[in-house]
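The complex appears here without one of its protein chains, the remainder shown in place.
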Amino acid sequence: MEKRVTFGKWTIGILFAVPQLILIFTFFYWPAGQAVYWSLTLQQPWGGGNIWVGLDNFRSILANADYWNSITASLVFAGVSTGLAMVIALVLATLTDRQLAGSRLYRVVLIWPYGIAAPALAMAFRFILAPEAGFMAAVNKFWPGFWDPGLNGADAMASVIIAFSWKYVGYNFIFFLAALQAIPRSLIEAAAMDGSGVVRRFRDIQFPLITPTIFFLLVINITESFQDSFGIVDIMTAGGPANATNLMVYKIYSDGFKGLDYSGAAAQSIILMLLIIALTIVQFRFIERRVHYR
Amino acid sequence: MVERTPILNFFTHLILFAGFVFCVAPFVIVAIAASHNLKDVNDVPMSLLPGSDFFVNIKTAWTTADLGPKLFNSFVMAAGVAAGKVFISALTAFSIVYFRYPGRMLIFWLIFVTLMLPLEVRIVPTYAVVANVLSPYQAIMDVTGISWLIEKVSGVQVSLSLGLLNSYTGLIMPLIATATGTFLYRQFFLTVPDELTEAARMDGAGALRFFIDILLPLSRNNMAALGTIMFLWAWNQYLWPLLITTDQSHATAVTELKQLIPNVGGAPEWHIAMAGTLIVMLPPLVVVVLMQRWFVRGLIATEK
Partner (left out) sequence: MIIVKRGLTALAAGALSTALAVPALAEPVKFDFWFGLSGDLARVVDTLCKNFNASQTDYEVVCTSQGNYDATLQNTIAAFRAGKQPTVVQVYDVGTATMMLSGAYKPADKLMEENGYKIDYSDYFPGIARYYATSKGEMLSFPFNSSTALMYWNKDAFAKIGKTEAPKTWEDVGADLKALKDAGYDCPMAINISGNESWQLMEQFSAIHNQPIATKNNGYDGLDARLEMNKTKFVQYVTDLKKWYDGGLIKIKSKDLGQDMVQAFATGTCQVIMTSVGDHGTVGKTQKEGMHWDVAELPVYAGTERKNSLVGGASLWVLSGKSDAEYKGAAAFLNFIHDPKTALFWSTNTGYIPVTKSGFEYMKSSGFYDKAPYKGREVAIESLTASEPTEITRGIRLGNFTQIRAEFGTQMQAIFANKVSVQDGVDALVKNGNAILDRFQQTYPNKTLP
């Protein structure tokens, strides 16, 4: 997307970008470059010697059937949790934006899920989703064996998707709300005067006007569902049962962080990175066309 | 709103209330757990009637984790990260959207890629950088021969070193170095009508003037949203603060909180852990409340 009107002196323009560029070079690209180097070697974790192996790390990962399972699981997780988190947040934000009584309270509370601390998340969802305690235990009373995340992979996947979506509803809600509130009241009132109903107004005015935000959240949600999921997986399922929730980033985390296989983990991160970049390019190419910037 | 829609209003309230319950329930469960004693908190299912030990547990958690100064550190870190992101991202997005120069898209993508590799995955090399933040530059100078040149010319051996371990700067900087904010501002700036820019230029306003007087005030909602999210995100960071603050004077509340979590083989003191969690979660929730003031209805039409 391009602006028609821009400022002339592009040297000044670049200056505006310099602080960010210095930061990301120092704290991102330099360390990440090291990770790239690691992926082409076998690193001894404590330093002191490494062997150049070229693309061997990549070859052995891609030859592993478990890894392809992990990719499939990650894609399923990303698709479902992004969809859930965005749709629910959009509905809640649109309704809150109607500013009926109590909307101030909702505005505050519906963001809270993103502020939850990891141990609290684990505790709460253990209470809600554990088959022997709390809410799902009641469901299991009616349908014995209905819910068994301990041995049933699909149930375990559902658990982590629910927990992740719950957290990101809070994230999406605040950005949706910010975008909706930026729409001038006069526009909506004018449409209401013309006799268009709430649903119609949403479709014709609000939705098109917030497409830039929807696009932003879509890209961020897909990215984060690949990146930010390892904490939840670690707490809730540890990748199990039988690898059903062994998402790509969790595998990187457990191989690299727990197993000290830095090279294997680095190679996996690069594959993950390329996958997300590819997905993002697709989104910019095909979805951004439908975004109304002005 | 102008029209009367009782049925729709009813459903609006119903759905929002359901959302409210879903969002608040986990917090309530945590609060109830924090009021039990060791035995009751480990009952399955745990009783949803609050126990009587709430204040005892809060006090135990507060003193054992020494939360007072730690909350302050967390606040400095989270506020620093939020402010840094809100500010630096705005500058960068402004550069990318409002100027046309070679390599502009490259810069955008360079920044964008930082979303793709979480800190946890590159934590070991990042730590090395923070231990001496000038080491990348030293390495570049060594490789390019600049160090050698300087040494030959002046007889001075160049050795750059600036450690950021156990400092607020070291805590904050690496957490700012990602792209979420830049992308958000870009999305917003692209919706700002060109007429505004033209008018500003007609009035003789330069780029900086336009940025400060027009663009930033218009971005208020987005800044508030970004600031809130980044505050919450930074507040809950765990691995990074744990690694770089070996000295207790810079430790954050969340790292201390993790030490309240029962160890395998230790006593399952979940009531203390949950009391600590509740204390640690409270400030960010209050920040959310305060940030609400920044959300305002749009004043100008973005539609042409």
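Letters A and B mark the chains as written, and numbering starts fresh at 1 in each.
What we mean here is this: a residue touches a chain if its C-beta (ideal position, glycine included) is under 8 Å from a C-beta of that chain, and two chains touch if they have at least 3 such contacts.
Here the structure is a predicted model, which is why all the values come from computation and not from measurement.
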Across B:160, B:190 or B:289, the one contacting the chain not displayed is B:160
Options B:25, B:131 or B:289, residue touching the unrepresented chain: B:131
For subunit B, which residues lie in contact with the unshown chain of the complex? 38-39, 42-45, 64, 123-124, 127-128, 131-132, 134, 155-162, 165, 239, 242-243, 246, 248, 255, 258-269, 273
What does the interface between subunit A and the hidden chain look like in terms of residue numbers? 42-49, 51, 60, 66, 126, 130-134, 137, 149-153, 159, 236-243, 246, 254-255, 257-261, 263-264
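Convention: only the chains that are shown with their structure count from here on.
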Chain centres from averaged Cα atoms put subunit A and subunit B apart, in whole Å, by 15
For subunit A, which residues are in contact with subunit B within the complex? 1, 3-7, 9-17, 19-21, 23-32, 34-35, 88, 91-92, 95-96, 98-100, 102-121, 123-125, 127-128, 132-134, 137, 166, 169-171, 174-175, 177-179, 181-189, 192-193, 197-198, 209, 212-213, 215-216, 219-220, 223, 227-228, 230, 249, 252-253, 256-257, 262, 265, 269, 272-273, 276-277, 280, 293-294
Mind listing the subunit B positions that touch subunit A in their complex? 1-3, 5, 8-9, 12-13, 15-16, 19-20, 22-27, 29-30, 33, 44-46, 88-89, 91-92, 94-101, 104, 107, 110-118, 120-126, 128-130, 133, 136, 173-174, 176-180, 182-184, 187-191, 193-194, 197-198, 201, 206-208, 210, 221-222, 224-225, 228-229, 232-233, 235-236, 238, 254, 257-258, 261, 270, 273-274, 277-278, 280-281, 284-285, 288-289, 292, 295-304
